[in-house]
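I have a structure here, written as structure tokens, and I will follow up with some questions on it.
The complex is shown incomplete by one protein chain, all other protein chains being positioned as in the whole.
Per-chain numbering from 1; labels A and B assigned in written order.
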Amino acid sequence: MKYKLINQILIIISIISISIFSAKSLSTKTRNINILMPAPFADSTKVLVKEFNELNRGNIHINVTRGPRETESVSDLGISSLLLGKSTFDVILMDVTWLPKYAAAGWLTPIDYWFSKEDKSELVEGAATGNDYEGNLYRWPLVADIGLLYWRTDLMNNPPTTPDELIRISKELQENGKIKYGYVWQGRQYEGLSCVFLEVLNGFGGKWIEGTEIGLNTPQSKEASEWLLQLIKEGISPKAVTNFSEPEALQSFKDGDAAFMRNWPYAWTELNSSSSRVQGKVGVTTMVAKDGYQPTSTLGSWGFSITSDSTHPDEDAKAIKFLTSPSSQKYLFKSYGYTPTSNEIFNNKELNKSFPILKSLRAALSVTKARPKTPLYAQISDVLQRELSSILTEQKGIEESLSDAEDNTQKILLSAGKI
Amino acid sequence: MIILLLLPAIVLIILIFCVPLIRYLWLSLHASSVVTGLEALPNYGANWFRLINDDRFWQDALQTSRFATLSVSLEIVLAFAIALLLDQRFRARGSIRVISLLPWALPTTVMALGWRWIFNSPYGPIDQLLILFNSNIESSNFLSNPDIAWITTVVADVWKTTPFVALILLAGLQTIPNDLYEAFRLEGGTKRQAIFRITIPLLKPYFLISIIFRLAQAFGVFDLIQVMTGGGPAGSTESLAMYAYINAMRFLDFGYSSTIMIASFILLVAAGTISFLLINFFRKVIY
Partner (left out) sequence: MTELNRRNTTILLLILWSITPLIWQLYTSFCSPEALISPFENIAKRWTLDNYRQVFQADPPFWRYLVNSSLVGIYTTFITLLISIPAAYSLVKLPRRIANVSKLVLTSVALFPYVLLFLALLEFARSLNLGNNLLALSIPYSGLSLPLAILLISSAIKDLPADLEEAAKIDGLNLWQRFRWILVPLIAPACASTAIIVFLFSWNEYPIALTWISKDELLTLPVAIARLAGSSVYSVPYGAYAAATVIGSIPLIIIMIIFQKQIVSGLTQGAVKG
């Protein structure tokens, strides 16, 4: 008797759940656009999405899927939905490094049809790169992200411009007991470490990959690695920096524990919020570089792509245009500190007056450095991250690590026929 | 007729377990990655050649074995102690059994997140306690030190699976008749001697099955590592399953990912056979 009852309950439950799901899919008269965004972006675009949905009531409706916080996990989610087929997502907000891989896998629709040459010429330097693959446009930028050096205006008059200077100032401050740590950055084994290294490497005059040449086993690269290791060994950076990603670095800088921090533009708003202990005491500049070399900022822009599984790309493009319009950019910049992508905003006098950071951002944008553009980027960067992490945690010597990094990178490129 | 009843089970098991292995074998002989546009093209063993020369694969194989060996040995020892304890009669034994089984019942990802917080540096409780007792101490950096990070994953794994092993051993303990102990005591043996002379020898099959089961599970460790450390620092905690996962889902190299999975399977069977032979060998030598 008992079991009969359980069986019946089970049947009822399955019928109910099936009917709920089917009812949901039948009642879609309006075009639904599913957009996958990393959690921070999903939160910051909430108002814009709502506005769009009200404007297009009955025709188009944007559903935002709030992805994980970590870039890598968002990519995992996007890939798994695309691999499953009949992707859940019509539009994906993509990091600049994913594009070649997704495009090569045939998962994206070219968007040249919806975005004209004039549209492109409106993009600011830095935001205009990294949106195409093999001659087709696949992505439209929402925010230009760039690596910046944050410094404490209450502890020094001018920020350092060279690596040696950064160490000198840090040591002075630490010795005088004014600050616990000199410099916090992203040292964990993940994409952020590649970004950090790219900046330092360029600052020392080196290159990661240029054309078919790999520059990891070079004197410059060695110097750059030595500098990063020195920061940890001499206590300028906390030991735990080898497990820091952006949030940990920000947390430490926000608590007033460090004189310098490497982070993305978003940190600005957070640092100047009321919960911050360094509110109003923060300046922004480009990364340090040795005398004679240009400082470099890693380019890390985010943009929208349309998946090839989407059945209504026209509506998708309309949504993308709305979310990336100058007025949206202005809103995102003002409320969340997102770096705008169009010249119009950077030239706006009023904005420049009330937000002096805009000038620093533009300066940084003009010295951005893109990471290698290849569908194999994830592997290549992974190799670099592993070896750098071994260096920073002193598992392996610098020379051994760098030569391994170069060898393995070469193997990957060779086995794919890319050299 | 009787066979018909077995049929759905056979079909499902073949579908879920055998077909994938055959598919992997086939894929491991093909290039199927983002570079080939996700098409499978025969590449005549290039994947296997790459695997043999892949330091990362061998490092992960070593790490996985190290993880499995240490956590299974700790689990067996701890579980044996717990089983001996729970075998005795005392008040509230039932509730204590429930409490000790809790870690096993919770999803791995849930508690992996918890352990990540516990070992967090510098805000986690262990670090804070260290600082509280000795404010001069550098923070512990459990998760960022490659020499220690893998041990934290062992701790989390031992915490989670010891109750399960304890339960199996407890079941074994309860099959041992009390008269045996009684007789041993009358002959003048102490309790401690009884454990080594009676309990452990009689429990051998249970030890064996727990060891085999846990070794196989620990060899496929994935959830725990992915959530706790993501494989870092310096790749020191990456397991074979994670490497295969990363190759498939992050690098979109299905051919190589399949190769890793087949190779892991072969390694596991080899390790199992060797340990089985070793155990047999020692048994013969000792007795």
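Here is the rule we go by: a residue touches a chain if its C-beta (ideal position, glycine included) is under 8 Å from a C-beta of that chain, and two chains touch if they have at least 3 such contacts.
What you are looking at is a predicted structure, and each value in this text was computed from that prediction instead of being measured.
> Considering the entire complex, write down the shown chains that touch the omitted one.
Spelled out, the missing chain touches these shown chains: A, B.
> Based on the whole complex, identify which of B:171, B:200 or B:270 touches the chain you can't see.
Of the listed residues, the one touching the omitted chain is B:171.
> Touch as defined at the start, partner being the missing chain; which of A:267, A:284 or A:405 qualifies?
A:267
> Considering the complete complex, identify which of B:24, B:57, B:142 or B:251 is in touch with the unshown chain.
The missing chain is touched by B:24.
> Using the definition of touch stated at the top, determine which of B:101, B:183, B:200 or B:277 touches the missing chain.
B:101
> Just checking the interface: what residues of chain A touch the absent partner chain?
Within chain A, the residues that touch the unshown chain are 3, 10, 13-14, 17-18, 39-40, 43, 65-69, 73, 77, 80-81, 83-89, 246-248, 250-251, 254-255, 266-267, 270, 275.
> On chain B, what residues meet the omitted chain?
Those residues of chain B that touch the unshown chain are 1-6, 8-10, 12-13, 15-17, 19-21, 23-24, 81-82, 85, 88, 90, 94, 96-103, 105-111, 113-115, 117-118, 120, 123, 125, 128, 132, 159, 163-164, 167-168, 170-172, 174-175, 206, 209-210, 212-213, 216-217, 219-220, 222-223, 226-227, 241, 244-245, 248-249, 254, 257-258, 261, 264-265, 268.
One rule holds in what follows: only the chains that are shown with their structure count from here on.
> Write out the stretch or stretches of chain A touching chain B in their complex.
72, 75-76, 79-80, 83, 101, 104-106, 187-190, 238-240, 242-243, 375-376, 378-379, 382, 386, 389-390, 392-393, 395, 404, 408, 411, 415-418
> Hey, which residues of chain B end up touching chain A in the complex?
Per the touch definition, chain B meets chain A at residues 33-35, 37-38, 46, 50, 55-56, 121-122, 138-139, 141, 143-146, 230-236, 246, 249-253.
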